[in-house]
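One protein chain is absent from this view; the other protein chains keep their places.
A, B and C are the chain letters, set down in written order, and residue numbers restart from 1 in every chain.
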Amino acid sequence: MGDMTQKSEDINKDLTRGVLQTTRSWWMCFLFFGTVLAWGTGCFVWQLVHGIDVYGMERPNYWGAPIINFVYWAGVALSGTMISAILRLLHAGWRRSITRMTETLTVCALLVAGLFPIIHLGRNWVFFWLVPYPNERGLWPNYKSPLLWDATAISVYLVSSVLFWYSGLIPDFAVLRDRTTGWRHELYSMLALKWKGSDREWKRLRGVSAILTVMIIPVFVSLHTIVGWDFGMSIVPGWHESIFAPYFVCGALYSGAGAVLVIMCLVRRAYHLEKYILPKHFDNVAKIVMTIGLLWFYFFAGDAWSDWFTEDPTHINWLVYLFGGYKWALITLAFFGMLVPLVTLPFKRLRTSPWAMLAVGVSVNIAMFTERIIVVVPEASRSWLAWGDYTPTWVDVSITIGAFGLFGFLYTLLSKFIPLVSLWEFKEGEVVDAVVTVGNAQVPVTVREEAIG
Amino acid sequence: MALKARTQEYLKQAGKPADQSGVAASVRTSSDRKWGMVIDLDRCTGCHACEAACSAENNIPVVGAEQCHKGHAHQWIRVERYWEGNYPNVKARFMPILCQQCGNAPCEPVCPVYATYHNPEGLNVMVYNRCVGTRYCGNNCPYEVRMFNWTEPAWETPLDQQLNPDVTVRGKGVMEKCTFCVQRIRRAEEQADADGRDLEPDEFTTACAQACPPKAIVFGDVNDKRWSVNKKREDPRRFTLLEELGTEPSVVYLKALDDEA
Amino acid sequence: MLDTEHFFDNPSDIVESDEVASSLRTIMIRPGVRRRGLLFFTTLLCSVLVIAAGVVVWFWGYPAQRNNPGFWHFSLISMLFWLSVTQGMVAVSAILRLAHASWRYMLNRVADVASLFGFWVFAILPFLVVARGRIYVLGASAHSNNVWRTAGSMLFDSLAIGTAYLAGWMLLYLTSIPDFGALRDKLPADSKKQHFYRRIALSWQGAAKQWRTLRLAEGVMVFGVIVSFVASQTVQGWDFQLASARDWDSSIFAPLYTVGSLLGGLALTALVATATSHAAKLPNLVTSLHYDNLGRFMIGLGLVWFYFRWCDYLTAWYGNIPEEWALQNNRVTAFPILAAVMVIGCFVVPVFGNMFRAIRTSPVGLCTISVCVLIGLAVQRFLDTVPTFAPNYPLSALIPSAATILVFAGLSGMFVLTYLVAARYFPVVSWWGLSKRLSRMHESTLGNGSVDVMLEDPPIWET
Partner (left out) sequence: MDNGTTVLGLFRALDPAAKALKTLQEEERGWRNLLVLSAMPFPEGVLEADKSKSRLTVITVVCALLGIVLGIGLAAGTALLYVIHQGGKPVVSGPPTAIIAYECMMLVALTGVFFRALYEMRLKGWQAKVHDPRISEGMIGIAVRCSTESEAADAEKIFRDLAAADVTRDSGSAQ
């Protein structure tokens, strides 16, 4: 069976190389994202000073770029938990090498998403009134409002995804603690909470990650249902649909899976993890993207089709506007969100090539961003008694770019402190999987994981 | 802590019977009054006098052409103009639309900080300094009568003398809407309390009703039959705006009669 | 680390092992129609029920109940309920195939046979669909478009339901060709049965090329079944949604009905699998592992069903638009007991009942949960149509009468009859599926513990 220690020796060396050596290209990437972030914050301060009218919003549609970004980033934040939680529940062995990088994607995207409810407020400096702290005036936030459900859901999901991420990180911090000296050693030994790797610790870790897996799935589904109910609860004709909650969850999973493809390809190229992220992983994630894409299209068509078929006078206005004024948004959505994935994903050769999957991931995310525009803007601009329009201004665009900058900044920063492929899960994979020659074929063999919980 | 005491008192009386004569008007918790309005579209000539009066009375900022083009105009009451028929015999219809003070308002439960609520007198009250500016109430109002302060309102020097002291001047990032001139209601009630009498019918009216040349807008207490507004509400031409949404508006419109009908 | 030698090293004695062989034996020796015994009694009861229902409908219902919409409404609802549950079973077995569930082999054949119920549906549904316009004439007058828009949906309806059943039949036939081949070889040379099986086994010799094409065909058919199932349930959902009330088109009905029938299919699969393992006297056909996994699947589906139902209710509650809230209120306050039965049956029992391992893994526990789920789903069908018309229908027309209950019993008899007849021709467990499973997984010791090691089979359509 070969020497186990030799194999885990070079696993440790490969996977902690990203943490211990900072290359020049890392600095370039870090500073680039830093400048983009600075530009975005500058625009936010300009909006603070000048007031909300720097955005393109107007009377009937009061929500614009900040809400669109909030829904998009909360969608991307769903990917990590989906990959690590759902695939662990389905005992998919191949998830081991990509769980850590997708969970970090979740945490960073969630921090970005958490900022937008503050950016979107008219008076941003009193955002803390949404927090239920006891105050002298005896005033509490109004828990009948979907925006308050949003604030609770975001904080619950942030706490649970950080716990889920950190519980997987403790053993890796222990390995880093043993391999580093100086201030890194102090940092990691503090983070590793005196982890020894004894079998009691492993059993408790498996117990807690089992329970977290089972409980985090309803949390991330409820996060995006409540984001969907922000729109579903209003009586604006296009938004008042009962399908908005599952439709938003599917849209989030779709853009999340696309973001996973992008991150897998970039991280694999940046940290030379060719031995750890195999074409097989791209193949499986691409299949998930295709299934969820079809499911999302089912919900999207169901929603639009039911408005069109019943020819309900109030609902028909926003559809006419969608096919008229917002025709270009619909065309980009159709091209990037439906055509590109459905053309490239069925072919195995394309599915296993990382750069093709990067292209598909980017196109899916472009489509889902436009889909959020289609969901937020046309309905509100065709309200009952007043019609309006929404043209994004330069502040809208720079806030969006600033958000990508902040995400990139956080991700590069975090990848300097944590190994992007979880060491112990990969080693566990080595123990459990093997290849056996049956007849004259090499067939992979795996241990059937006992059921969770 | 005075505010704390008043709120306790406010809470204590939640269950008290209607007779509130001793308590100062603004602290009254339950009141038998319900303010309503009737707008007779047959009389309305679309002269926009009500908009001018409302802006003057309620310190509504004049935002200028460039902001109006961006759709950021401020009009607590707007006269909508609809065209009927085609060219040779075309007819213009005018309809002043203001906050309907809905009994079952869709804009109230969605505000996350209780900045808008329904007071016992049937008014949809907007608490300006509590508003955080999420603008969900603006989205959810089917009549689109809620106006948002996109920028800091500015009055050049001579104009700021004209501001009405009874009404707060809203800052940037706060939602505002027609309040049925609540400052006039309070002033009339306090005057009546000071004189030790009850409010007489038609003692006061809102700025728009006062300024309307053909007296198309009539405002009054719907529960007190002596007010003239109740006589007009029984008119067979009555209808309410967007009735199928179930918002129970307290503004009643009277249909315009065509000449040949 | 893993001792991975002995895979496939004794295929012959796997095939001879008792479970596999016994499933074939019941077909081969096919006992004559014995007068006594449980099987004979159920066949008799079901055929009596079916005939009685037929007599009631044709000779009393058609002439006498022509203008009583309640009677026809009820028969249509019970037909739609059985239709959605049988299609749900086929879809559940297709999903298990797609997800390579290691415990699926026992249940696949049992669930696929449900698609044969389609023969009864093709016989009865056209009459009810045509009469639909007249059944809901009262409904139509109140709202400008009645429940089943005669123009649009009827075409989509029959098309979608038909393809769903066709896909089910094809998958069933494809996966049972190797079984027919085995039966053809095992039966005495030229007996009548042997001719029959030789003809339908289509020259199957088990050649490698044949296995590969079968795998590819099975993969394609699995997709076909799932897609056509979703289409069929969506169209049934849209029937209710597109025109149930003038202004309220709750767009959640399509996914709600898809998940509802999956849940029903799962429950019925559990019931039928237990019944077959008792009837065929194969105690280890359905082990506690199957019940455990079925229970977990049911928890998931129960949660999703409640999630969709909650979305529908919450959107109507928060919107507070009179038209929509009247419909929801009508559903919940006008029929409080039925609404409670529906929610308890479809959500509380499957989700909280299955959470306890003791209940989940015991056949009795899972079967009671499945019965509650089926009752909940039947009530949901009723609750989604009746309140829409309660205002302009005399409530007496919508309360089930003795005749309508007989019609429902007749339909259930048809379902049981399909299984009794099919069991004489299709082996209860797919012979080749079972031997495939036994050869791909075995116990092996690792360190001090023992784990079972299994070959990772590639995606289903990869030859």
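By definition in this document, a residue touches a chain if its C-beta (ideal position, glycine included) is under 8 Å from a C-beta of that chain, and two chains touch if they have at least 3 such contacts.
Everything quoted here is computed from the prediction, not taken from an experiment.
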*Shown chains touched by the missing chain?*
A, B, C
*Pick out which of A:202, A:308 or A:335 touches the chain that's been left out of the picture.*
A:202
*Which of these, A:70, A:94 or A:149, touches the one chain of the complex that we don't see?*
A:149
*Touch residues of chain B, complete complex, unshown partner*: 7, 11, 14, 102-109, 114, 116-120, 124, 247
*For chain A, which residues touch the unseen chain?*
1, 3-9, 11-12, 132, 138-144, 148-149, 152-153, 155-156, 159-160, 163, 167, 171, 174-175, 178-179, 193-208, 211-212, 215-216, 218-219, 222, 226, 423-424, 427-428, 430-432, 447, 449-450, 453
*On chain C, residues whose C-beta touches the chain left out of the figure*: 1, 313-314, 317-318, 320, 446-451
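Simple rule for what comes next: only the chains that are shown with their structure count from here on.
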_Topology of the chain contact graph, where touching chains are joined (line, ring, star, complete, other)_ = complete
*Would you say B-C or A-B is joined by more C-beta pairs in contact?*
A-B
*asked:* Could you work out how far the Cα centre of chain A sits from that of chain B, in whole Å?
replied: 45
*Determine the centre-to-centre distance between chain B and chain C, using the mean Cα coordinates as centres, and give it in whole Å.*
59
*Enumerate the residues of chain B that touch no fewer than two other chains.*
106, 109, 245
*Where chain C touches two or more other chains at once, by residue number*: 247, 318-321
*Over in the complex, which chain B residues touch chain C? Could you list them?*
104, 106, 109, 244-246
*Can you check the complex and tell me which residues of chain A touch chain B?*
50-53, 56-63, 120-124, 126-127, 129-130, 136-142, 144-148, 151, 230, 233-236, 380, 383-386, 388-389
*Can you check the complex and tell me which residues of chain C touch chain A?*
1-2, 4-5, 7-8, 99, 102, 145, 152, 230, 234, 238, 241-243, 247, 249-252, 254-255, 292-293, 296, 303, 307-308, 311-312, 314-316, 318-321, 441, 446, 451-456, 459
